[in-house]
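Only a single protein chain was left out; the remaining protein chains are all shown in position.
Labels run A, B and C following the written order; every chain starts at residue 1.
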Amino acid sequence: MRIWNEYRHERERDEVSRIYPKGIHETIAERLRASPDFEVETSTLDEPEHGLGEKALENTDVLFWWGHGAHAEVQDGIVDRVAQQVLAGMGLVVLHSAHYSKIFRRLMGTNCSLVWRESGEKERVWNLAPAHEITQGIGDYFEIPHSEMYGERFDIPQPDKLIFVSWYSGGEVFRSGCVWERGHGRIFYFGPGHETYPIYHDANVQRVLENAARWARRRISRSTNEAPNRPSPIEGGALWTR
Amino acid sequence: MRIWNEYRHERERDEVSRIYPKGIHETIAERLRASPDFEVETSTLDEPEHGLGEKALENTDVLFWWGHGAHAEVQDGIVDRVAQQVLAGMGLVVLHSAHYSKIFRRLMGTNCSLVWRESGEKERVWNLAPAHEITQGIGDYFEIPHSEMYGERFDIPQPDKLIFVSWYSGGEVFRSGCVWERGHGRIFYFGPGHETYPIYHDANVQRVLENAARWARRRISRSTNEAPNRPSPIEGGALWTR
Amino acid sequence: MRIWNEYRHERERDEVSRIYPKGIHETIAERLRASPDFEVETSTLDEPEHGLGEKALENTDVLFWWGHGAHAEVQDGIVDRVAQQVLAGMGLVVLHSAHYSKIFRRLMGTNCSLVWRESGEKERVWNLAPAHEITQGIGDYFEIPHSEMYGERFDIPQPDKLIFVSWYSGGEVFRSGCVWERGHGRIFYFGPGHETYPIYHDANVQRVLENAARWARRRISRSTNEAPNRPSPIEGGALWTR
Partner (left out) sequence: MRIWNEYRHERERDEVSRIYPKGIHETIAERLRASPDFEVETSTLDEPEHGLGEKALENTDVLFWWGHGAHAEVQDGIVDRVAQQVLAGMGLVVLHSAHYSKIFRRLMGTNCSLVWRESGEKERVWNLAPAHEITQGIGDYFEIPHSEMYGERFDIPQPDKLIFVSWYSGGEVFRSGCVWERGHGRIFYFGPGHETYPIYHDANVQRVLENAARWARRRISRSTNEAPNRPSPIEGGALWTR
């Protein structure tokens, strides 16, 4: 698997680097590396091809995506390449503010807009799907003491399954854990996370990400970007002519 | 409502103009005009802005889309404009080979590929949703004596509801009637149709299109292309500071 | 349409009859009668056949259901009769504590359990589907100042569409507006409502119920309680024999 990060905040703002000194991607990667069956790599925006070369992606079973302030700098050609890999079977885990990334909007087909408030308020994440792979080890709910509010209406296609709904002390709700299949790939959006709150150090959040990495793994690798002609009827017989 | 047609075949190939002398759009429009509550307009690829100016779209409650050989000539900016209108509430009816149009692929987020055979074989369209608005007046099934085979796997997101499944004498099946919501807009994909078979003259097909026009109509008009900030908690109280 | 009420609380407890002097069914019915296109009747538990005779049901396009303390007294044969009518096309609107009614559990196939607290706390009902028929005239959210808390996990099949999610001041969330289709019938579960809070006098709640009555109306009337044999292949040909 591969953790992608735009990796700008952490190099530019002290309040971010204090919490994620090597970058959000490394915080997540370190935790996932604790699973002996995971091979974890990272890529960042400022690498050539954003670290997402054709070969690298073909060998990626799940891609995690963090973006926030630099969505517009991701090249359209790379977005298409990632989208084709998801449709061919690669998993995608979309983190917090990546709701507004090109790749997520591209795969959803919607604007993925939401209401927000940077308020440090309490978020309580309710588990609606206790039998799902992604929630194993998670209780009825868990709390994030200081979070950014992301609220409805979230402009997404109806999820294939709704995993988490968040409650905020300020008064909103949010579909904070959603899964979809697109092509042959599995997609998980997970709301909790922020660059200036230590949310990716939270044990419940880490458990969810580990579970999601297992759930979203590539099962097949088969492009859907072609429309094959089958000139002869399977059942035989001549073609019709006027 | 507005019927959009790339309108090329009909001007270039006799076998098409024999069946649709004024264009596929006019054949469909004529039938819909028989409903006194419908105002029907048409637009074609070679008009300025493809006949899809900002104002025209704002006043469109449902857009029908036929495209086949010239998908690539539709300007990306116009595709974005249509997509934003759908997300804001406009209905979209996607016809046959428009499965491969930019606008349908843009809204689905998938490749929308399928298997095909130009064979003039029999298609039997099974009605799986007899209580749905789109199937009113349609029996358990209807037949198209000569059709192009479109077969699975159709690379689409799971429909919100599956309306029709087609059987082909050559041996394939196809999800030939599917509905989705994206943003505030309703989308209907309908497989039957072809430029050299008189399918849009078929009474069942025409009935489905009329029903779809009613079902897909715009209910609200509200852009989702913005992410509003709500700086103060609804519940009051001070924001958190470190 | 027909409003069904077990109609016991209102006759037994002063705190209920003060708020709903003629019964919850009459409060709802009065409001719906204001729509000139609605014909509204009522039925109650203690009538013969619970007021749900075969003929009455056949002539009902939407049935509203309120039950609370006497679910067990509803006869199983009547529950089957109502279920068959829903499967044949009748709409069903399930109110608050009717989540635990026999008819709702029968049609869902699940236990429909939830977590609850009789606390009079604030409920804020978020509108996730502003283009849906049921939410027309409803804003981004509405508030119920004193409500009973109904919280997740709600043991229901995934809704065909999630309409409302409620936030409670006590800390929970709830899928308080959900729609499903079963057979040819449409079902709406609506959480807000209570026998000792005046929730059915609330203008937003009344608007939702009016919208739901329109949305859920019977479109066809066709039993699904038989498995027809079709002995001859549509495509002709002899049957196979060993």
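Quick note on the criterion: contacts are C-beta pairs under 8 Å (C-beta built on N, C-alpha and C of every residue); 3 or more make two chains touch, one makes a residue touch a chain.
Only a predicted model underlies this, so the values are computations on that prediction, with no experimental measurement involved.
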item	value
Contact partner of the left-out chain, one of C:108, C:138 or C:165	C:108
Sole residue of C:41, C:133, C:181 or C:202 that reaches the chain not shown, by the stated touch rule	C:181
Residue numbers in chain C that touch the chain omitted from display	83, 87, 100, 106-111, 113-117, 119-121, 146, 149, 151, 153, 155, 157-158, 160, 168-172, 180-183, 224-235, 237, 239-242
Where the missing chain touches chain B, by residue	124, 126-128, 130, 140, 152-153, 158, 161-162, 165-168, 171-173, 175
Residues of chain A in contact with the chain not shown	89, 124, 130-133, 136, 160-161, 169, 181, 184-186, 219-220, 222, 234-235
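We take it that only the chains that are shown with their structure count from here on.
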item	value
Chain C against chain B, contact positions shared by both copies (same if over half, else different)	same
Centroid distance [mean C-alpha coordinates] between chain B and chain A, Å	30
Cα-centroid distance, chain A relative to chain C, in whole angstrom	36
Chain centre separation in whole Å, for chain C relative to chain B (CA means)	33
Multi-chain contact residues (two or more partners), chain A	151, 153, 158, 168, 171-172
